[in-house]
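Only one protein chain is missing; all other protein chains are in place.
Note that the chains take the letters A, B, C and D in the order they are written out, and that residue 1 is the start of every chain.
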Amino acid sequence: MRDRKPEAGEAMDPEEDESYVDYHYDDPGTMPGTLSIDKNAPPPEIHLIDYDAEQSTGRRVEHPEELTPYLDNHSVSWVDVRGFGSEDILRRLGKVFGLHPLVLEDIVNVPQRPKVEEYKDHLLIIARMVCPTSETAEAFFSEQVSLILGKSYLLTVQEEAKFDVFGPVRERIRTAKGIICHQRADYLAYTLLDAIVDGFYPVLEDFGERIEALEAEVVENPTRGTLERIYLLRRELLMLRRAIWPQRDVINALIRDANPLIGEEVRVYLRDCYDHAIQIIDMVETYRELASSLTDIYMSSVSNRMNEVMKTLTVISAIFIPLTFIAGVYGMNFDPEKSPWNMPELEWYWGYPYSLVLMLSVAVGLVIYFWRRGWFESFSRVKK
Amino acid sequence: MRDRKPEAGEAMDPEEDESYVDYHYDDPGTMPGTLSIDKNAPPPEIHLIDYDAEQSTGRRVEHPEELTPYLDNHSVSWVDVRGFGSEDILRRLGKVFGLHPLVLEDIVNVPQRPKVEEYKDHLLIIARMVCPTSETAEAFFSEQVSLILGKSYLLTVQEEAKFDVFGPVRERIRTAKGIICHQRADYLAYTLLDAIVDGFYPVLEDFGERIEALEAEVVENPTRGTLERIYLLRRELLMLRRAIWPQRDVINALIRDANPLIGEEVRVYLRDCYDHAIQIIDMVETYRELASSLTDIYMSSVSNRMNEVMKTLTVISAIFIPLTFIAGVYGMNFDPEKSPWNMPELEWYWGYPYSLVLMLSVAVGLVIYFWRRGWFESFSRVKK
Amino acid sequence: MRDRKPEAGEAMDPEEDESYVDYHYDDPGTMPGTLSIDKNAPPPEIHLIDYDAEQSTGRRVEHPEELTPYLDNHSVSWVDVRGFGSEDILRRLGKVFGLHPLVLEDIVNVPQRPKVEEYKDHLLIIARMVCPTSETAEAFFSEQVSLILGKSYLLTVQEEAKFDVFGPVRERIRTAKGIICHQRADYLAYTLLDAIVDGFYPVLEDFGERIEALEAEVVENPTRGTLERIYLLRRELLMLRRAIWPQRDVINALIRDANPLIGEEVRVYLRDCYDHAIQIIDMVETYRELASSLTDIYMSSVSNRMNEVMKTLTVISAIFIPLTFIAGVYGMNFDPEKSPWNMPELEWYWGYPYSLVLMLSVAVGLVIYFWRRGWFESFSRVKK
Amino acid sequence: MRDRKPEAGEAMDPEEDESYVDYHYDDPGTMPGTLSIDKNAPPPEIHLIDYDAEQSTGRRVEHPEELTPYLDNHSVSWVDVRGFGSEDILRRLGKVFGLHPLVLEDIVNVPQRPKVEEYKDHLLIIARMVCPTSETAEAFFSEQVSLILGKSYLLTVQEEAKFDVFGPVRERIRTAKGIICHQRADYLAYTLLDAIVDGFYPVLEDFGERIEALEAEVVENPTRGTLERIYLLRRELLMLRRAIWPQRDVINALIRDANPLIGEEVRVYLRDCYDHAIQIIDMVETYRELASSLTDIYMSSVSNRMNEVMKTLTVISAIFIPLTFIAGVYGMNFDPEKSPWNMPELEWYWGYPYSLVLMLSVAVGLVIYFWRRGWFESFSRVKK
Partner (left out) sequence: MRDRKPEAGEAMDPEEDESYVDYHYDDPGTMPGTLSIDKNAPPPEIHLIDYDAEQSTGRRVEHPEELTPYLDNHSVSWVDVRGFGSEDILRRLGKVFGLHPLVLEDIVNVPQRPKVEEYKDHLLIIARMVCPTSETAEAFFSEQVSLILGKSYLLTVQEEAKFDVFGPVRERIRTAKGIICHQRADYLAYTLLDAIVDGFYPVLEDFGERIEALEAEVVENPTRGTLERIYLLRRELLMLRRAIWPQRDVINALIRDANPLIGEEVRVYLRDCYDHAIQIIDMVETYRELASSLTDIYMSSVSNRMNEVMKTLTVISAIFIPLTFIAGVYGMNFDPEKSPWNMPELEWYWGYPYSLVLMLSVAVGLVIYFWRRGWFESFSRVKK
């Protein structure tokens, strides 16, 4: 993503971020529960990690039905599905986990707004994961992660296999490091939510750097592209804001609602996660105010420039126009021979020097006048 | 609607959208319960669809009284009335369904604000349906749909027969597809509300395309018409916003209030519908912020252009005015014969070439000066 | 009011609307219950309408004491007092109806903020009535109406006899039309409140027309007066907003608070009235946003105009200044006889035509340059 | 204060209103209960008014201890302390009235934010009193009034003896006019709070007049000083707003909280006082919006003026520059004797008249062109 910041002069391409502007929708009147899968969706990969305090095993699963034995045993089973390129497999997954048709719809018809919904024996958490990347056209990679938390399992469904922020968690389970292996599925869900929320920080850091770059640019060399970049920044901050605000509500609901699937101890950890969400919201709002202030400075920089241009024109015009007039006067053809009053200066011995001195005096007078009004100061102040 | 986006240069016609700016009102002091029907309202068509899990029949009804037997039987009866061009028929409908005079007033005196009201044995839901269309002058077609939900029937009243978003639902009932036929009238009401809410998505998509087009226009070729189009967009977003916000409250009230006419299972579905309403509100607010930012860019584009114009004037004036002055000096008529100090240059052997070189030096000096201050850069940057 | 819309060029007169900017206040420290009656207040007229389901009688009353027998009987007595030009009569009225000193103060010391207050055996409702008119200097006529609702009577007090919106209600009672005659005093209070709220609609319609006129004006011919009219509009919308918001709270309080003076059935009707208040608030807020957007367009129209002016100046200057310079060069007086290098062009056979062709080429070149940069397009686009 | 409105051209002096920008603060870490009295604080004057339904006596007290017998008797004792120039007397007062150290701190370390705090046997009310005055540098006089309400006494502490709004109340007690003498201390507290709140009205009236003056100024003759005055107005409105908002909360808390020191009847009166606070807030907010709109008009007036200036320059330049060019052409020195093509016009019989007619035609043509584009209209519209 650091490499992706739009370059100066690069035009705004409104097409590129369509994916995170629009929510998913079906044609009005479509039957509830209809799955509408994008044709380009990658085929699903199902990864299973099963662990308890003593051991952990991970393997790739081909058929959803193979998962059934894991759902009831005492170890924690994390089923991670990446990609929904096969409606058949998704429906079979739904059957294995006993999902309500609306749950399956929410998982697949991305993007949905982050939310939490309680069902009889599981909890659906829709979250949005972002991470900085230079491989996509957008300023950051963004995908929906759906978490279905059961008593001893956690099913996560991601849009793609390419990016996620769960690597360190997998590593910790694999190496049996930390307390995670002594905990139940709710702790795993917390860990993943925490990773998702913390994933906003590096994206925000990129935004912070872009704001700093724009601050410098707007002061030193504001061009038309600067404003476009400010506009793009504001638009992307709107997107980020729309992603994080409901996430805060999700975490708050998990802390507050007395669902038996979430243990008391995990709620303590979730408070920490909630604090992070609030911090991120604080920063997004701060950045939005800064971006809005930048527009003001930009406008003022442009006005200042025009002021400089006008001053230049005025100083040069105001000095030379009177001089040209004087020269014009002595270029008149009144005939000195017809009358002693007709342009006697032309025949003076010091006539020409006198006229040059006259012009010089006028010019010097005007320069002093402008100088005392401070118009020359700014000339030297403008470096560029 | 795609064809309807106002063209560049097309003037804003404030008349055209009057219908969705104003709410309905009668003269102050009019008796409550008075029906004030627009003279141009189309005559009502009454369509009946009666279905249960086994069969479904649909037919057109001439006299409201024919509906009486359907209201109490065990199948679900959907009575869809389109148009209110006959006060007589509407009053007879009111009698058949036992409607409070205020209910009838709310149904007919359109537009009303979306709301839900509980009566003894039915529930009144006022909703607003929008759909994109190129057949009307407005950017989108918009009409009021009133739903009266009873125990085993659903009465819907629309302003016109021309457009609605219920086609797929009728089709599903006719072909007995989906679970709809196994459900009661409350599920039908949910299905229609869901179709109404989802109907906002294609309209919003049109707005999204207009914003993208304006983004390009404002940067590449801002004209006076651009700002008008931004203004029109902001005005129409205000309309859309006014339509969707109360709709959200309607759905929320249906979920929250413990009305026995809405079953527990249908509340689960309504939550989904509520999420969609929130998504639409999110998008409307985002679009409003973007439209507001576009105004800023527009203003700045105009300022930038003026800057270019001023620079052009300044560069040309600043270069030629001093030259003209020099030419003016050597056009003076001081008589060289009266004094050796009177314009001796005129009689030099290299006088004319010297003057041309002098002018050239001044011109080159100024060009270098302006070039080093970066004034020429922008000349090449402006393509148009 | 339709005739009253400020004409183009009419200056803003801040005096004229003082009456609805300021709330009433007494000198700080004045004794509570002091009546401060405007010297120009018209003398009170007391109108009594007494009706029940069978009959209705109306007559004018001179002495408040005559009303006593009506307060306790079973028919509904509507006492309508217009004008407070006599402190004596008002105090006697207070005694007859048993009003708290603060109630009398609220009625007389206009304007008060709309509110509802419960007393032991009556309810005080302060409302604000507006109606469009061309007879006053303001954009709309506005007066306070105080309603005191007792068990079987309703006392209404208006500032003036000239305007009110109660005509149709009186007519309905007189002709015994509608259900009003079968209802108690609370229904009468509802009917009047409903008429007051509905009275905002025609005023809003006037505002809507003014906004439409301003939309056209700001685009086609923005003058200095346009902005003043926008400002006036914004100021008057602020007034309207301040009048309707508390009215909404008043109606809501009547619906919600379990006061025995308001029957259950009337609450159903008040919900309808509440919806209207919300609609009016919606429209006021929408108009406020539109008025604010209009300011943006205005500013931009002014900028566009300046752009046109600058372009005109630049094109004419840029074309003629170089030409004048060329003419200046050939007006120099270098003596061709002193040297073959001194302005040989002057003695060429084709010298003069050559110089004219040179100037023409420069002019044509510049015109092409400006034309290709699109500066001439806008010349034709500006009609005015 | 009417005399104090800043004159046109008067510069903004940020020093002058420091007293109401800043809240009081001690050095961080100062011991709670420390009294930090301004060196210039006037010495305290203690005034006692003791009254019941039969009689009232007023006298000045030197030693706080003299007040002890009055605190427990059955008459109402109003102790009014003005000035805190003696820490000793204040501490003795605190002992006599049994005040918590924090209460004494809140009273003395002014300014504090208005608030109400309950203590065991008294109630502390911090209020802010404003009144218009021409004797101070600020736009209005503002001081803190602390009210300590006990069972049969009311202690009020003011910063200075010079101004207050309690005169009419004292007069009413002295002359035993009104119901005040039949009431307890809580009614006295209400009366004073009411006087304090009503004291905002004349200050607001001054603001209203300033806004009206600015409205006229901004349209007729906007100068640089105008904007400074708008800024000053906005700043002072912020101050006023900060004073009245918490006051509303204070009164609301008194009405709502079931403190036995405030009788039921007095709560009815406080509702009236609360309404006034709301009205004042309404007006402050309205004024703030108006002041903000004035800035827009100002900016636009300045733009309009620049437009006029540019038009003047353009019209004059555009007319004379081509004429000067023509004159320049016929000032060229091509030698007619060398060639018949060299400026034959110079030797025509009608050459000079022809050239004058040519110039006149060009000038008239341009004037018509500008006139048809409407540029002259605005010249006449600018009166100043």
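As a working rule, contacts are C-beta pairs under 8 Å (C-beta built on N, C-alpha and C of every residue); 3 or more make two chains touch, one makes a residue touch a chain.
Predicted, not measured: the structure shown is a model, and the values here were computed from it.
A.B. asks: Which of the chains on display does the removed chain touch in the whole complex?
C.D. replies: When the entire complex is considered, the left-out chain reaches A, D.
A.B. asks: Identify the residue among A:37, A:297 or A:356 that touches the chain left out of the display.
C.D. replies: Only one of A:37, A:297 or A:356 touches the chain omitted from view, namely A:297.
A.B. asks: Where the complex has a chain not shown, which of D:167, D:340, D:353 or D:374 is the residue touching it?
C.D. replies: D:353
A.B. asks: Thinking of the whole complex, not just what is shown, which of A:202, A:263 or A:353 touches the missing chain?
C.D. replies: Residue touching the chain left out of view: A:202.
A.B. asks: Looking at the full complex, which residue from D:115, D:151 or D:373 touches the chain that isn't shown here?
C.D. replies: Of the candidates D:115, D:151 or D:373, D:115 is in touch with the missing chain.
A.B. asks: Using the document's contact rule, name the residues of subunit D that touch the chain not shown here.
C.D. replies: 11-12, 14-15, 21-23, 25-33, 100, 102, 105-106, 112-113, 115, 117, 223-224, 227-228, 231, 234-235, 238-239, 242, 295, 298-299, 302-303, 305-306, 309-310, 312-313, 316-317, 320-321, 323-324, 327-328, 330-333, 336, 343, 345-353, 355, 359, 382, 384
A.B. asks: For subunit A, which residues touch the unseen chain?
C.D. replies: So the residues of subunit A touching the missing chain come out as 131, 165-169, 172, 177-178, 180, 191, 194-196, 198-199, 201-202, 204-205, 208, 211-212, 215-216, 219, 268-269, 271-272, 275-276, 278-280, 282-283, 286, 289-290, 293-294, 296-297, 299-301, 303-304, 306-307, 310-311, 313-314, 317-318, 321-322, 324-325, 328-329, 331-335, 338-339, 341-343, 373-375, 378, 381.
Going forward, only the chains that are shown with their structure count from here on.
A.B. asks: Which is the least count of steps on a path of touching chains running from subunit A to subunit C?
C.D. replies: Contact-graph shortest path, subunit A to subunit C, evaluates to 2.
A.B. asks: For subunit A and subunit D, let me know how many angstrom lie between their CA-based centres, rounded off.
C.D. replies: That pair's centroid distance is 41 Å.
A.B. asks: Which positions in subunit B touch two or more other chains at once?
C.D. replies: 299, 303, 306, 310, 313, 317, 321, 324, 328, 331-333, 343 - these are the residues of subunit B that touch more than one other chain.
A.B. asks: Indicate which of the five shapes (line, ring, star, complete, other) describes how the chains touch one another.
C.D. replies: Its topology is that of a line.
A.B. asks: If I apply the definition of touch given earlier, which pairs of chains qualify?
C.D. replies: Going through each pair of chains, those in contact are A-B, B-C, C-D.
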